[in-house]
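One chain of protein is taken out of this complex; the other chains stay put.
So, chain A:
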Amino acid sequence: MTSLAHQQTAPSRAVGIETLGMTKVFGSLTALDDVSIRVAPGSFHALLGENGAGKSTLVKCVMGFYQPTRGTLLVNGNEETVASPRAAHSLGIGMVYQHFTLVPSLTAAENLVISRADAPQVIDWQKERQALSDFLQTTPFRVPLDVPVSSLSAGEKQKLEILKQLYLDQRFLILDEPTSVLTPDEADEVLGLVQDMTKAGDLTVLMITHKFREVTSYADEVTVLRQGKMIGGGKVGEISVADMSTMMIGETQIRERAARSQTSKKTLKLELAGLFAENNEEAPAIEAISLKVHKGEILGIAGVSGNGQSELIEVLSGQRIPSDGRIFVDKKPYEPTRQHMDQFKVFGFSEEPLRNAAVPRMSVAENMAFRTFDKSPISPFKGWLSPPPMRERARELISAYRVKTPTPDEPIENLSGGNVQRAILARELSGTVDILIVANPCFGLDFASVAEIRAQIMDQRNKGAAVLLVSEDLDEILELSDTVAVMSEGRITYSSPIAETDRATVGHAMAGQHA
């Protein structure tokens, strides 16, 4: 079998790879430009870079999803051409994708058995289960085998993804942002176990990430990519975080972090009183959520995704009917209807705006008019639309918010992610904002857009808006919030002014430990 072949060529079980002058050209775009990296057997190598820096292109060339335009790949010192992911697997190279590739309705055991190329026609579960528990003994990971994967936690799913690769005897693992859906504690556990296996020489890891903390705590070596080129790298510990950050971002002008102005008087603006709601399975999703947001305050709600945040946002934006509880604005009852939103000046935006806040095939101008199309001057009298003022207004917003679009009539789906979000920002933030409800606003955006959007949120706070920020990005919460709350299993389990808490405390609360 494959593992025997590897044992002959390498002293340990782990597989090492090396790329030489790897280049990939798509039409006029050079996605990957002459990248040479060496990942020694048994090492833990981090690949750093922004979105679009070429990290995915590089690993897809290694995995055989793409054929490199130029360059060679060495596996354990031998030159190899990887024609397909299957070919990569037979060389012992496996990948754990950012999104889970487990089948939700199958159990962990079923997922593992079906992943094998030689899965038997009729499965003898007694025998397979014995083999699986024997296999589990050889790894440090512990996962329940007999419940459907859909009921496992994110951390367990990620462990199972890694287990699946080990089960298939892949001894070179590519991990694509493996901790993006995990709590800090889960992330530490998973990466710690993986690190132990690399130290024992059982495994080699190439991890795509943009979290410096994970690089410094777990990786041995690091390579930084920017715009398809290899910018630098070396042993972790010999490069400072500041250097890595400069290598990643380059000379891009980043908008200064908006200063937090002091607000003296606390005026209550938005109050959620005992909100309950159910999820799509009719199980309780949020329970007894009571929160107060004051004028000029950012209340940040941290939490791992799937703990009720999206249901809370849906209730606040009128997409989900709460089963109990009330919302008050200025101590008056508030219903998330178009009329009330307009009256109380409630605005908001969220991640993946093309899905959540825009109609992809309508034009930029139309999308920007969603809040104003039924008012003068766009609607001169009831029920009528007048396109010229709408386009005129869109032009003003496009230049004020620097949205890159050929014309206001371009379908908004043709814009890049950062520009779509800026267009939505222009729509939501250009008027007076009293209450702002924001969910994961920077998800999947590049550094420059992230800095700009965070600055805009801070601007609104400084102008006196009450901001409710829900984010899975703990750093974002810690950077922006005046008050931090943690949501876990549908409840607010922790709340504290930002000055009186720290990363570790919030992280523990996210994991459901009520400290």
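One rule holds in what follows: contacts are C-beta pairs under 8 Å (C-beta built on N, C-alpha and C of every residue); 3 or more make two chains touch, one makes a residue touch a chain; residues count from 1.
Here is the rule we use: contacts and distances are computed from a predicted model.
Colleague: Looking at UniProt, which of "Electron transfer flavoprotein small subunit", "Imidazole glycerol phosphate synthase subunit HisF", "ABC transporter permease" or "Amine dehydrogenase" names the chain that isn't shown?
Modeller: Matching the unshown chain against "Electron transfer flavoprotein small subunit", "Imidazole glycerol phosphate synthase subunit HisF", "ABC transporter permease" or "Amine dehydrogenase" yields "ABC transporter permease".
Colleague: With respect to the chain omitted from the figure, which of A:Gly21, A:Pro120 or A:Gly234 is a touching residue?
Modeller: A:Pro120
Colleague: Looking at A:Gly21, A:Gly77, A:Pro104 or A:Gly234, which residue reaches the missing chain?
Modeller: The missing chain is touched by A:Pro104.
Colleague: Under the stated touch rule, tell me which residues of chain A contact the chain that is not displayed.
Modeller: Considering the whole complex, chain A reaches the absent chain at 85-86, 97, 99, 101-106, 110, 113-115, 117, 119-123, 125, 278-282, 321.
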